[in-house]
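First, the structure itself, so that you have it in front of you.
For this view, one protein chain was removed and the others were kept in their places.
Take a look at subunit A:
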Amino acid sequence: MTATRNQAYAHLSRWILLVLLGLYTIYNLGPILWLMISSLKSRADLFAMPPKLVFEPDFSGYQSVFGVGAARDSASSVGVFDSLMTSVFVSTVGTTVAVFLGTLAGYVCSRFEFRGKGDFMFFVLSTRMLPPVAVLVFYHMMFARLGLADTWLGLVLIAVFVNVGLATWIMKGFFDGVPKEVEQIAIVNGYSRIYAFLRLVLPMVKGGIAATAGFCFIFAWNEFAFASILTTTRAKTLPVKISTASGATGIEWTQICAAGVVLIIPVLVFFYLIRRHLLMGMTFGVLGRR
């Protein structure tokens, strides 16, 4: 008797779970699906009531984003292509510099004792805790005075700034995982520490470097707060552009939606590539030794 009752319970709770999961999925993926559909609709279809589920796909939004076809030079184009290029450049260069610096700093913090190391590590991490809004005004003034406002160089500096602390912590975690015997073996056998670092230790953490780069790229790519204040016309990143895009004929929803889809894709790709390291990178860095 109780057995069948338990079975019924199990059945019911399973169904409830499935329904909840289904709702959660719709909640999460619904807007993205809506975005993707909208990015293929012409202006007329977009505002059709009731919403059209079957329509002629309009690729003008994507043409505009990637700067191809007639849509690029049309009066309605809001110049999303330039922003895409800005974002790609800023994120790539910013990530490269941040990972380079973070790798070196992470190695030093993993292997050497120096006065104030704990304070230094905390300071480095605190740059990630800082709410950007709190200091935006002052950054704006600094950048304006230095001539960095509205330039790619300024954006790269911001991309490095938001990432270098994280990169240091994550890379320290990966270096902590490399036994110190690696360098000791090299040195006792007649090699230099530099050789040990470049030829033995770095190859052991190349997966970690890739994961760190993935993290940094995503953060740089998504960075909005600083970019929205520090860039006004010439150097707008894609997230900023999307939030402000309007053309000669008003807000270009099709282009905005296409840009939104394009904005999501690299994040998906990088998250897929670093999925194995996601948890490790997070916990290694923050909960790692010392």
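By definition in this document, a residue touches a chain if its C-beta (ideal position, glycine included) is under 8 Å from a C-beta of that chain, and two chains touch if they have at least 3 such contacts; residues count from 1.
Heads up, the rule we're going with is that contacts and distances are computed from a predicted model.
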One chain isn't displayed here; going by UniProt, is it "Na+/H+ antiporter subunit B", "Multiple sugar transport system ATP-binding protein", "Indolepyruvate oxidoreductase subunit beta family protein" or "Amino acid/amide ABC transporter membrane protein 1 (HAAT family)"? "Multiple sugar transport system ATP-binding protein"
Tell me which of A:136, A:153 or A:204 is the one touching the absent chain. A:204
Could you tell me which of A:130, A:187, A:251 or A:268 touches the chain that is not displayed? A:187
Missing-chain contacts on subunit A, rising order, are 179, 181-182, 184-192, 199-200, 203-204
